[in-house]
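Following: one structure in structure tokens, then a few remarks.
What follows is part of the complex, with its chains left where they were.
Note that the chains take the letters A, B, C and D in the order they are written out, and that residue 1 is the start of every chain.
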Amino acid sequence: MADLTAQAPGSVAEIQAQYADLTRRKRIYGGVLLALFIALMMAGFRTADDRNAGSFADGYQRIFDYPAEVLSEAGEKVAELPAHVVHFFPALVETLNIAGAATLLGAILGTLLSLLSTRGMAPWPALIPVFRRVMDICRAIPEIVIALVLIFLLGGGPVPAMIAIAIHTAGALGKLFSEVNENASLKPVEGLNSTGASWAQRMWLGVIPQVGPNYVSYALLRFEINIRASAILGFVGAGGIGYELKNSMSWGQGKYDEAAAIFILLFVTIVVVDQISGALRDRLTHGNRKGA
Amino acid sequence: EEISEFRIGILGGENAQDRLNSNECLRAKTEELLGVETKLFAPADYNGVIQGLLGGTIDMAWLGASGYAKTYLSDPEAVEPVLVKVNVDGGYGYYSVGFARKDSGINALEDVKGKVFGFGDPNSTSGFLIPSIEIPQQTGSTMQSGEYFGEVKFTGGHEQTIVAVANGDIDAGVTWADGLGNWEDGYNSGALRKAVDAGLIDMNDLVQIWQSKPIPEGPVVLRKALPEDVKVKMTALMASMPAMDYDCYYSVAAGDSKGFQPITHEAYEVIIEARKLKSN
Amino acid sequence: MLRINKLTKRFGDKTAVEAATLDIDKPCMLGIIGRSGAGKSTLLRMINRLGDASEGSISFEGREITTLKGKDKRAWQSECAMIFQQFNLVPRMDVVSNVLHGTLNRRSTLATMFNLYPMADIHKAIEILDRLGIAEHAPKRAEALSGGQQQRVAIARALMQDPKIILADEPIASLDPMNAQTVMEALRRIHEEDGRTVIANLHTLDTARRYCDRVVGMRDGRIVFDGLPEQLTTGVAREIYGAGADFSEAATSTEIETLDKTQAVRTAEAYV
Amino acid sequence: MTTMDLNTAPLKGQMDKLFFKKRLMNFGIPAVILAYLTYVFFAFDVPGLWERASMDNARTLVSDTYSYKTHVTRDNRTGDVTYAVEGERKGEYPEGMSPEWVTPGTTTVIDLTGGHVVRFGPETIEYDIPGYGLVTATPSRTQGVQAILPEGDVPQWINLSKNRLAITTDAGRLTVTRNRAEVFRYFYGWELFFFTLDSPYHGLNPFELAGRAVSGEAGAIWNDFWNNKMWRHGDVAWAIGETILMAFLGTFGAGLVALPLAFLGTRNFMPVRVVRFAARRFFDFVRGVDSLIWTVVLARAFGPGPLTGALAILITDTGTFGKIFSEALENVDEKQIEGVSSTGAKPIQRYRFGVIPQITPVLLSQLLYFLESNTRSATIIGAITGGGIGLLLTQAIITQKDWEEVSYYIVLIIVMVMFMDWFSGWLRKRLISGDEGGH
């Protein structure tokens, strides 16, 4: 494109030739990209299919076997479902608590990390890359890794899961928060600085009021994600509803009614929290737009 | 009827890759014998292998007795037991042992009353099924949390039970052992022995508080839908392995033992009944 | 009182302020003029310790300022209030809170985080706002105010600090002439009534002439003029602004009386 | 100015009230958070947990991540002595080979450095501990382990019972039972990381290796490294590949499936309310069920393996993408579509030129963002059933030994996720560069 304007093409023929050239290049580029993508997808699928115990071609008709098995048993014992729901409710509360506490702790830690790694706000600018890396690493480690290691040290239960999720949340929110921070105005911070305010005062009074609504909105989104994460961690011994679900699912025939009850509980919770937090987030970001 | 590949599922207890490694010779022999591509799969837990057998994506596996019972209860037509491992002493069986920390003051099952008791995996015979039936017989109560024991938990597996007891997360737990050799070594084989060998626990710190009746060793099962000749060939291969290649047998059977011996479904009916008992 | 000696500031290769020397013996209202990039802001920021000096010293009542660290530095900042061209208020907070930020240095961090300002401070803040004629906006958010009002809030914050010196970095550059006049008059009154030293960077000659007791001219980081407003002749101004013979007073004027010349000013400024 | 007192008095009152309210808020929110955290603190029994937290385990874990131990084991019945790295079969020293700090013989002398010496005699085991004295132990079938310690109290680091003696010192660890006597000596590093003991290249320095490689053994060297029995680099590489594969197939597969479905869930493209409602609830459902449950469900149909994991991700993300794409589609600019329709374009062309160019930036950036986060999900899903690095890692953790492998896998996972993060960011920049102006 640059050469086009540089030469200031005079004749139509010239433009035609150049455009045709461009089109050809685009077509080749696009074609290669598309071919590459298709090839990658196909090869990837073939490899995965090959390394899987059952193949896609054989298995796809059986997708509903397992749900059917669970549902038929749950259907037979439908009368017991309410009792199960009540029985497993405390486990659900534990899962929610894991997610809630982890989100809170993670958000607090993430706020700190993000402030420490935003230019203009960081008290030690030289350490910004360090804190950035810390966030990257916190974000990169899957929760399950930290949880399993902590379960080894602390024993099973909700705390390892909470810490694991909190660490990951701190990294993830830290990154989002620092993007928000970048867009915040530094003028109030400088103004406060000129009055002799300490770092904590500058951040609390100068930055947080600007970024607060966005922070809360991101934290809510994270809470949704963390509920799932905390349910998953139950699968590896971190307590809560995931633990109960795993036990009844892996027992199989005979406890599928419990599995179904737990599943309903979990699913309804996730959907409800999704909807509520979605509405809240909408209000927050909307109100923010009006305010700013 | 032809098969295009043969898939062997391997249960947990070791690193996934260690499991694959120790069964690699079996895979090679099978491939040579059947003339089709043979693959090994080492899912994360009992349930993974069982689902594979039920769904027809795994052709052969060496299950625990309770795992077989689960498979049978889900679908009686899915698999058939063909062989069972025979110990060096000629018997086939092992034990579920209950244990606790020595410094906790617990010396017998009765001392655990009101405290926290831990099982392993719900699909484990020695880690759950048998103790969950035999212990209440001894205590005269149930295994419900709060009835006899203060709380009853699943730790997820034998290894986790041992660590949980050693850490004091639970007051007592059950795991498996062959019952041969000495307590201070963690017996000749079993989960305790592995933990000792890994330097994870010191047997001096633990006491045995309970032992089950002998538990039948789990069967090697084949998918019923397999062609007859494949079943015959695989049974023969497994049975003749100690004689043909002891090293390979040693790693497949995870230790010294006499060999495989034919077995039928009837041997597991007790276990199946037990399992039914535990379902609701 | 304030003694600046060979103060230098470098940004990489660029020397923003070069060996600036300045002596203020008694409270006065001092205007600093100079074209864009002359180093005016940099100088003020060094005095307030928003930026560190590369060389040289600043001393106030005998105390060395440039070497202060941590707590002491912040204490100095609280004695030496700063007013910015863009007001630098917290826009989402109410006016009184913004004014109360002037007391941050004296109050414990924790207390201020919970808005625990003493009642006396709150009342004093309102009195200051009243003095500046914007008391009725006290409960509004700062962002809801006009530029001139916001700048007066900034001045109120500065007064709240009860400072010995007030530094003002082009306090009227973002304001229309009407508001500019109000703000400059407020600063002058503060100097006269409270006897505080006011140092203001100014863009325009006539503002400096009209409100200041003493004018300092900067050019390319150096102080090239230091004298009474009367001494600020067009020739001197030409030198400060580095302009040619076509330099005209109007080019730097924003007085209301010359409002109709705005168009001309714009063009001229572009040239300057 | 003169009327100052008149009009500021009510204002002051008003401000007092305002600040009172602010303070209430300022205290209220942190108080609620604090109260909640306190509740959680006790609900989760953190104090009890802290008490029980096993520092010994932590020490084992930490030291195991950067060190390894070599076992010297004596079978008390036969008297045979074997040497093995980490006590594993594949780490065993070949017959006739022994570490240089061990002197085999009728009495095997094991030098644990720092004056610590262990001797496996024909009958008794001796451990010479500097600053303490000589400990001897005689294991016998009938009488258990008879240990003789120096005078005085038995120190904490000696654990003695009738049938078992365990001594743990900084230099190493000795256990004697009726059946066996075993010494661990600790070393720094990840032993056998490059080559196992049975490889001819074990113990060669890089220059020697380079020399050998040049002289035509490069293939063999690579082969010995790649197939290292202890660390199994080849398998680990496959596992990483499988994990990325799951993420890739799952993410892009979901994108392809979700794009057409997303049209069904939008107000502007799907006038039939029932269909729209159904599509939206469908997205909510597959998203809500979560990839984990899908993994379990699919495991029955497809068995263990990466395909199952990929499909689980695909299904969940179809829900997520369906929702995101629908929202993007509802925000498209109708003018462009109208412009294209006015030329007599067919409906598909209308979508292709009126709609797709508008949503590609959203589409691509979401896809690439999820590619990175799905790499993490794939690790977790792999741990539950599929395979890949997640399975290796969880199994290594659950079996609770080989912490050096655990740390190796963790490092690999972090590197993998960070690489995918960088890669997707790079692609995003390349593919959508200059597109910000498009909206």
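Just so it is clear, a contact is a pair of C-beta atoms (placed from the backbone, for glycine too) under 8 Å apart; a residue touches a chain by one contact, two chains touch by 3 or more.
Being a predicted model, the structure only gives us computed values, none of them experimental.
The complete complex stored in this file has its protein chains present as A x1, B x1, C x2, D x1.
To be clear about the criterion, only the chains that are shown with their structure count from here on.
Per-chain Cα centroids separate chain B from chain D by 26 Å. Centre-to-centre separation between chain A and chain B, using Cα means, comes to 37 Å. The geometric centre of chain A is 17 Å away from that of chain D, both derived from CA atoms. Among all residues of chain D, those that touch two or more other chains are 52, 54, 57, 296, 299-305, 383-384, 387, 394, 398, 400. Shared interface positions of chain C, defined as residues touching 2 or more other chains, are 97, 113. Of all possible chain pairs, the ones that touch are A-B, A-C, A-D, B-D, C-D. Partner chain B is touched in their complex by these residues of chain A: 51-54, 58-59, 62, 65-66, 69, 80, 151-152, 155-157, 236-237, 243, 247, 249-255, 257-258.
On the chain B side of its complex with chain D, the touching residues are 7, 9, 12-17, 20-21, 41-44, 48-49, 51-52, 54-55, 57-58, 156-157, 159-160, 163, 166-169, 181-185, 194-195, 197-200, 202-205. Looking at the complex, you find that chain D touches chain C at residues 1, 4, 7-8, 11-12, 14-16, 18-19, 22-23, 26-27.
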